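Yeah, one chain of the complex is gone here, protein chain that is, but the others are all in their spots.
Think of it as A, B and C in the order they're written, each chain with its own count starting at 1.
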Amino acid sequence: MALVLTQDETMLVDSARGLLDREAPVTAFRALRNSGEPLAWDRSLYARLADNGLVAPNVAEADGGVGMGIAAAGLVMEQAGHVLAAAPLLSAAISATLIAGAGSESQRADLLGPLVEGKRVIAPALDEAARHDPDRLDTRAEKAGEGWALTGDKTAVIDGFDADAWVVSAMADGAPALFLVEKGGSGLTVERFVAVDSRNYAKLAFSGTPAVRLGQGDAGAAIAAGLDVGRALLAAELLGAADEAFGRTVEYLKERKQFDRIIGTFQGLQHRAARLYSRLDLARGVVLKALRAIDEQDADATWLASLAKGTMTRLSRDVMMEAMQMHGGIGVTDDHDVGLYVKRAQAAGELLGDDHFHTERLAAGKWGL
Amino acid sequence: MALVLTQDETMLVDSARGLLDREAPVTAFRALRNSGEPLAWDRSLYARLADNGLVAPNVAEADGGVGMGIAAAGLVMEQAGHVLAAAPLLSAAISATLIAGAGSESQRADLLGPLVEGKRVIAPALDEAARHDPDRLDTRAEKAGEGWALTGDKTAVIDGFDADAWVVSAMADGAPALFLVEKGGSGLTVERFVAVDSRNYAKLAFSGTPAVRLGQGDAGAAIAAGLDVGRALLAAELLGAADEAFGRTVEYLKERKQFDRIIGTFQGLQHRAARLYSRLDLARGVVLKALRAIDEQDADATWLASLAKGTMTRLSRDVMMEAMQMHGGIGVTDDHDVGLYVKRAQAAGELLGDDHFHTERLAAGKWGL
Amino acid sequence: MATQAAPTLEDFRQEVRTWLEANCPASIRNKPRGMDTSFWGGRNPVYPSDDHKLWFERMAERAWTVPTWPAQYGGGGLDAAQGRVLKQEMARLGAPEPLSSLGIMMLGPALLKFGTEEQKLEHIPLIAQGKIRWAQGYSEPGAGSDLASLTTRGEDKGDHFLVNGQKIWTTYGHKADMIFTLVRTEPDAPKHQGISFLLIDMAQDGVNASPIRMISGNEHFSQTFFDDAVVPMANVVGERGKGWDVAKYLLTFERSMMGESIGGAAGKTLAESALEMLGKDGLAREPGLRGEVTEIMMETWGIQIASERLFDQGKAGQVSPFSPNVLKLLGTELATRRTRAMMSLGGFDNLAVDGRDAYEWLQAPPNCIAGGSNEVQMNVISKRALELPEHK
Partner (left out) sequence: MATQAAPTLEDFRQEVRTWLEANCPASIRNKPRGMDTSFWGGRNPVYPSDDHKLWFERMAERAWTVPTWPAQYGGGGLDAAQGRVLKQEMARLGAPEPLSSLGIMMLGPALLKFGTEEQKLEHIPLIAQGKIRWAQGYSEPGAGSDLASLTTRGEDKGDHFLVNGQKIWTTYGHKADMIFTLVRTEPDAPKHQGISFLLIDMAQDGVNASPIRMISGNEHFSQTFFDDAVVPMANVVGERGKGWDVAKYLLTFERSMMGESIGGAAGKTLAESALEMLGKDGLAREPGLRGEVTEIMMETWGIQIASERLFDQGKAGQVSPFSPNVLKLLGTELATRRTRAMMSLGGFDNLAVDGRDAYEWLQAPPNCIAGGSNEVQMNVISKRALELPEHK
């Protein structure tokens, strides 16, 4: 596994960054937030991203995708993190992984094409606890005629409000399984959750809701794969967001004057900035390694996903604190962009497990502590 | 409880500092270390300390002491920490607490007078695990004629090598009890333990060793009191040592030139020094509060002892790291005093529970986490 | 060792306890502080509830809005120990402050120290009775923590100054009646001098304030614009050109307050919240989070002890001049950690944009910047407490 980008990947990054800089600058996200639009993302932007092959680029060519792996999806997420692009990229990549992992051939053909084309938004609904706890799976699926019926509650559903469908985990016949629930199904309640990061989230309640099972048998491995992917991608997004917030802060240090000096000349601030630079430099390797490990089915892939998510949750938090502190008063006003990064970092940090969760997961799972 | 010193205490501090500065400067400790003298402390210095009422000033007047409480003992330890005075002050204060807590009236009269006068060194032997674990008590005491016989092993016995006697915890009749073991008893092995801080330590092995029981019944409360006292006093000593190492470092910052500048003018170092100053300022209150709480039998006394020991273990470690780093190369040579403080802080930090131990003790015991 | 509690103080405690229990309406006890549950006084008072009004009026009648201020200026006349007892008993009952006020927290102490007898007699009773709501106006756009470089100027017109300029981070500027502020009145003096401490009535055309929205959504601060604002000469506090001394004295108060408030009496401890939110079993499954909670509890206890020690040192006349800097630095940082830990404890649910925990989390970082940024605190400690040299 080479921890440098391939030429194809470099081109993908350039294309993603170019598109996002043009069409999804932070001002666009701010406008969307201020509009109060419940969807919380921009349909035309998402269509443009799909047109450019940037939606779930991990979907295999055989399934209608570009087959560039999770590394490519991560690089796109990193660019999206830079501009806080509001688009259901994360949910698309996770759902695609779940569908590819559990679905039958025909289900993959039916579902993945439209997903990659940005025509259908399918949100993953895996969590049931306020603090991420993948072992908790109380939602039940029972046979109902030809299909299945779900009963239970889901929370922290990313891009789950006004989605076209949801991939839902539930216990079926004593094992975890995955189901597709279509919008408007009976006994389905979709509650919008308005979060500090102004993204799209929902809580779902199922009460005998009709559902189609993805494939057959135990979907535990597919769910685990979906979690790994989600964690690695969130780490990549946090890397982009932290990189951007840090970069803007360094620029501010070069401009702002206090006590008759450019504040960037104060060694107290210089050394703090140098530490963040160093940690970001290391984290870049960790995130890329996690993405590559998933693509190469490395035995450590799931642990590297935790390493990346845990590392980036903590690092992005520290970067955001310093970004606020070094910007001074202006950085904690709503008019300034720093706050938007702070809020996104907090939300992305908590989703699919924060630093504490992943530290413990590694301690117990990887190192047997 | 007032968190300022009384006039008597201020006088005690001045007297202790004066005596120690004159008769126990760091050079004296270094000479003792280099001599390889197994006792590792200076009998004449100890006699002078005792003459001045500085040995176990917590011993009540009724028991032959000056009755100034643990606060006074702590203030003396703090001064001893400043100069790294090698004298069995800590073991004296702990043993005195154990004897006062468990001993009969006649035992207190017999034992505490000579202890306070510096004529007999009695070392506490409570620990049995490499990592402090007061719940572990495998040493057994059994009736043997008029007296008792001990069997088991003790470690981390402070000032335990070549002591005149030891106060030893052991299980007797199903409850913890305290015993006095005299030097040269049969079935007693005293192994010298040469530690990084060049202080006096021993490991003891008992095999049917004759022992006199202190008082009767369950000595659990006396042992707990001894541990509280030991922890608070170690915190006080660490405060003195950290204060001294920090003060010397600040002075060095004012002298040393690098890159054509006094290094104390570098804001990177200034801010780090300011943080340590702030933490030391807070810690001073915490240590004094813990000492006062023991004297006033405050309900939180045992938790405050843990707060003080945990806080000072961590803070002194951070101070010592910065002392080395800010002194640069010279600070990590054996010729320089910084290393002596580093080593003492490590040892005093581990004795009777380090930061991890006390943090957990508070989490579970005080806050029910 | 003798304890502080002389019998008379214990009597006072009993009396206070009885009175508070009889007079503090049950409906307003043990409510979370902050947000919109405080009464701020002013020319157009807005009471959070009728019971708040009742409570305020009863307390104001005894002047227990300002219990330790001198009685001759309308204060409660209690000594420091009695004031502490009142505070403790209010905390014990969960009674709210009857009146939140920058006049009490900041201007009053400054007037008592630097004000003329006329100023004290004019302003202090109005503060005690909540008649005037005061704002604080120090910082300016571009100046931030560097107060010495401020440019708002007051032109000497004989019996008054004509003030022009702009302030930022004016606490409650758009809701206040009057503002105490730093204005450059001696244009020829060196930068650190020539600044006066002026009291300005905001009910005039020359003063306009507009709110600043913070990342938490609150609008406690504003920008304040002075455009030929008229300020009588009698409204200079302290000497002309020496406003810096008054401001420094006040900043000391503000800093201690910001730091100490962390250990605030009211509300649940972080450990209690953690147990409530995740339970002991839940915490056992997340040792990292449990450890973080424990460390914050330990440091919080340290800050509380520091605050207790500061009080004792005050009585003994042994206060370190740098305690406010230390408390501000460590206290505000600890608050950011504590509020962040609360966010983690609540997980996804605490991301709710209208949640109390999210609000407090976003309220904490500004305190590391306000009142002299924490970098300024470290500079002060480094230069004045440690006497480290400055680079020429």
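The rule is simple: a contact is a pair of C-beta atoms (placed from the backbone, for glycine too) under 8 Å apart; a residue touches a chain by one contact, two chains touch by 3 or more.
Here the structure is a predicted model, which means the values were calculated and not measured.
> Which candidate, B:32, B:178 or B:351, sits in contact with the chain we can't see?
Result: among the candidates, B:351 touches the missing chain.
> Kindly state which of the options A:33, A:192 or A:271 is in contact with the chain not pictured.
Residue touching the chain left out of view: A:271.
> Determine and list the subunit C residues touching the chain excluded from the picture.
That gives, for subunit C, the contact residues 287-288, 290-291, 294, 391.
> So that we can see where the missing chain sits, which residues of subunit A does it touch?
Given the touch definition above, subunit A has residues 1-4, 6, 69, 71, 250, 253-254, 261-262, 264-267, 269-271, 273-275, 277-279, 281-286, 288-289, 292, 295-296, 307, 310-311, 359-360, 362-363, 367-369 touching the missing chain.
> Tell me which stretches of subunit B touch the chain missing from the display.
The missing chain touches subunit B at positions 127, 129-132, 155-156, 193-198, 201, 257-260, 266, 268-269, 317, 321, 324-325, 328-329, 331-335, 339, 342-343, 346-347, 350-351, 354-357, 359-360, 363.
Just so it is clear, only the chains that are shown with their structure count from here on.
> Greatest Cα-centroid separation from subunit B: which chain?
If we average the C-alpha coordinates per chain, A ends up farthest from subunit B.
> Hey, which chain is the most central one here, using CA centres?
Closest to the centre of all protein C-alpha atoms: chain C.
> Rounded to the nearest whole Å, what is the centre-to-centre distance of subunit A and subunit B, using the mean of the C-alpha atoms as each centre?
Chain centroid spacing, subunit A to subunit B, equals 52 Å.
> Taking each chain's centre as the mean position of its Cα atoms, how many Å separate subunit A from subunit C?
Distance between chain centres: 40 Å.
> Give me the residue numbers in subunit B that touch at least two other chains, ranges are fine.
Expected reply: 266-267, 269-271.
> Please output the residue numbers of subunit C that touch at least 2 other chains, ranges allowed.
Only 375, 378 qualify.
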